[in-house]
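I have a structure I would like to understand better, so I am pasting it below and will then ask my questions one at a time.
After this line comes subunit A, so read on.
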Amino acid sequence: MQEIIQYLFSGITTGAIYAVIAVGLSMLYSSTELINFAHGEFVMVGAMAMVTFWVHLAWPLPLAILAAMALGCTLGLLFERFAIRTAKASNPIVLVIITVGASIFLRGTGMLAWGKDPFSVPSFSSHESIEILGAALLPQSIWIVLGAIGLAGGIHFFLKKTLTGKAMVACAVNQKAAWLSGIPSERMAVLAFAISTGCGAIAGIFIAPITMSSYDMGTILGLKGFCAAMIGGLGSLWGAFAGGILLGVLESLGAGLISSGLKDAIAFILLLLILYIRPGGLFAAKEAKRF
Partner candidate 1 sequence: MTNQDLRQAQSQQPILDVQGLTKLFGGVKAQDNISFSIEPGIVCGLIGPNGAGKTTLFNMITGIYAPDNGQVIFNGRNTRKMAVHQLVKAGIARTFQHVELFGSMTLLENVLVGMHVRTRCGFWGAVTRFPWVNREEKAAVEKAESLLEFTGLIDDAHKPAGDLPVGRQKTAEIARALASDPLLLLLDEPAAGLNAVETENLGQLIRAVKDRGVTMMLVEHDMSLAMGISDKVIVLDQGRKLAQGTPREIQNDEAVMAAYLGG
Partner candidate 2 sequence: MIMKRISMAIAVLVMALLAADGLYAASVYKIGGIFSSTGRASFLGDPEQKTMEMMIEKINAAGGIDGVKLEAVIYDSEGDPAKAVSAVNKLLHKDKVLAIIGPSTTPTTLAIVNFVERAQVPLISCAAGVKITSPVKPWVFKTAQSDLLAVAAVYQHMKARGIKKIGVLTVSNSFGESGKHQLLNQAKDFGLEVVQADSFGAKDTDMTAQLTKIKAAGPDAIVCWGTNPGPAVVAKNVKQLKIDLPLYQSHGVASPKFIELAGDAANGIILPTGKILVTGLLDGSDPQRAILEDYQKDYNAMYNANVSGFGGYAYDAVNLLAGALKGSGGDKNKIRDALESTQGHMGTTGEFNFSAQDHNGLSPKAFVMVEIQNGTWKLIK
């Protein structure tokens, strides 16, 4: 029993990270119908920026977090402006390959900027774990889960309550009508990119203290985030969130109860089953037909 609770705690922590990554991917998808395969690299940028700003430059924590986020947003903005928008591709697979190129480029840049060694970042608060029902809960896990909820909530608020957010939704549901209402959809796409990559950076910021950061940490995380977004249903914000948590918990339970070597396989088999049974994901928002 105690073990199960421990597995759940671990799963929810990892899941919350996947969730933040998935939320960023999903949000970009819902406004531009693009999956950014470089998303994981923005997670890396966030984590490595924390290493630089907080550990090396010893900036105050809030400032370091803000700076790391800003770096993520700016890079996303530049990426949209100079790569995605310049590309006049009609076939979305071409855009996807561009993001693959960007991911390799960013990884290379990261290696050059931060070197090949991994780094460790201290926890936001004390290291001591809290004991609940005989299972240990890390304070950083609480930070991560709270952060994930806060972030998803924040995006929810932005999309539902602010004029710009609603305009972004409007562009996503009906770009033609949005244009006819005077909403500049290109600017919305840039904004969506910046927010999405910002989310990636935030995931990196949260993850840095619980694990080790290195220039090549992003790929697998981006992939897991992609899976999570798929499980939840592309374009659905809370679906992505739930998908992330579910994937994390499945992995943890799989590792704990069945086989740690096969845990990823277990997660992927369930993912395939979900896709077969509910082809649009658990919380399908709309038909995802792009390539």
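Selection criteria: all candidates are chains of the complex that A comes from, given by their letters.
Keep in mind that, in the parts below, contacts are C-beta pairs under 8 Å (C-beta built on N, C-alpha and C of every residue); 3 or more make two chains touch, one makes a residue touch a chain; residues count from 1.
Computed from a predicted structure; not experimentally measured.
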For subunit A, as assembled in this complex, the candidate in touch from 1 or 2: 2
Of subunit A, residues touching candidate 2 in the complex: 3, 6-7, 9-11, 13-14, 17, 111, 116-120, 122, 127, 129, 131, 135-136, 138, 207, 210-212, 214, 216-217, 220-221, 251-253, 255-256, 260-261, 263-264
